Structures are given as structure tokens and as C-alpha cells.
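Here the structure is laid out as C-alpha cells; the discussion comes afterwards.
All protein chains but one are shown at their positions in the complex.
On to chain A.
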């Protein structure tokens, strides 16, 4: 009897803990968003976060996109050539990139870079009293640290994904024309023929959501970290792992919303 009760208590504790964290993250997000909308604003800090997220993530995201496009072209060729359906290669590449792989892979790369960086920076500020110092210096730390990053992340990710989309298609085009015998014109024509605006738009909406989630989890983990260097390290790990999983889970949800019905 005791064994069963202990077992149930363990499950209960886990569930309650999860609920508490989800609630805390949602409240944190709501407060962060409310500070984006209310003055004072910090355009300088938004700009700095934007450069950090968009500009400095460009090389990583660009390389990811190009190679993904190339691999997609190769793989779909090896599959479709069995059915004589090579003409669908360009189509598969562009749809996969714009709908899924552009936002998701860019999101995962940015989660590794930015989620970790924000968690470490804000976490260090927490454990060295800098966040408390902000409060004593008449500055709301949520408004100063969190709101600018959330805003910058939400705006920067779609822009990154536009570039990832273009470079991903270019990767497919490279392989298609250099290796698979497409002419440049026929590859690009079949790329554009079947592309719907919704394919790109849904990808960009996903990107904006992922950008928000990455910066949110980075800021939240850092903001709530405690316990010195070890705590900051744990916050960094939490930020990357939780935002990566949230990206994949939300990707499913958003796909179902856009294309499921």
C-alpha cells in the first residue's frame, strides 16, 4: 500500500512541478510582452539584441540552409528517379525548405547560439546581484533585460528565415544544375510554379513564434537561475534544451493549424 502511495506521490509531485513551471513561464512571458508595449522603451537595447540574433547568426543559418537544400535535392533525386519523377525535385526542395526546414533548422541553430548566450548573460547578472541593482537604479529589469530581447527575437527570426529559404533553394539549385542535369531555367521554373504564398507565410509565422520562444526560454532560465556558476551552467542547458523541444512541438501544432484542416 505504502509503495503505491509513494509511487503516486512521486508522479503527483512531478506533475505539480511541471504545472508550476509552465505557469511561471507563461506569467513571465505575459509580463515581458506587457513591457514591450508600455514605455519607457529601450531602442538601443532592442538594436543590440537584434544585431546579436540576426546578424551574428547569419553565417550559421546560411550554412545550415545551403547544405540542407543540397542534401534534399540529392535525396529526393535518389528516391524520385526510381519512378521517373525527377521533375518534382525542385518542388520538394522548395516546399520542404519554406514550410519546415528553413524555420525549424534556423530555429534550432539560433536556440543553440542565442538561447545559451542570453541565459548565461542574464544568469550571471542574477547571481552577481546586477538584476537587483537594476531595481535599485529605478529600472525595471523585466523591461530593461527581457522585453528588448523578446521583441528583437520575434522580429529577427523571420528575417533570418527569409534568407534561409533563399539559400536553401539555392543549395538545391546548385546540386540540381551541377549534378542532376537540370537546366537553370527549368529548375527555377518548377521551383516557382507550385510555390504558394501560404508556404512562405506559414514558415515566417513559425519563425516569429520560434524567435519568441528561444528568447523567452533564454531569458526565463537566466532570470530564475541561482546558485553561482553551476546555476548559470544549468540555466544555459535548460534554455537550449527547452527551447529546442518547444520548437519541435510548436512546429507540429503550427503545421496542424496551417495545413491540417
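By our rule, contacts are C-beta pairs under 8 Å (C-beta built on N, C-alpha and C of every residue); 3 or more make two chains touch, one makes a residue touch a chain; residues count from 1.
Heads up, the rule we're going with is that contacts and distances are computed from a predicted model.
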Chain left out of the displayed complex - its UniProt protein name, from "ATP-grasp domain-containing protein", "Sarcosine oxidase subunit alpha", "ABC transporter ATP-binding protein" or "Dihydroxyacetone kinase subunit L": "ABC transporter ATP-binding protein"
Identified contact with the non-displayed chain, of A:34, A:135 or A:183: A:135
Interface residues of chain A (partner: the chain not displayed): 121, 125, 128-130, 132-133, 135-140
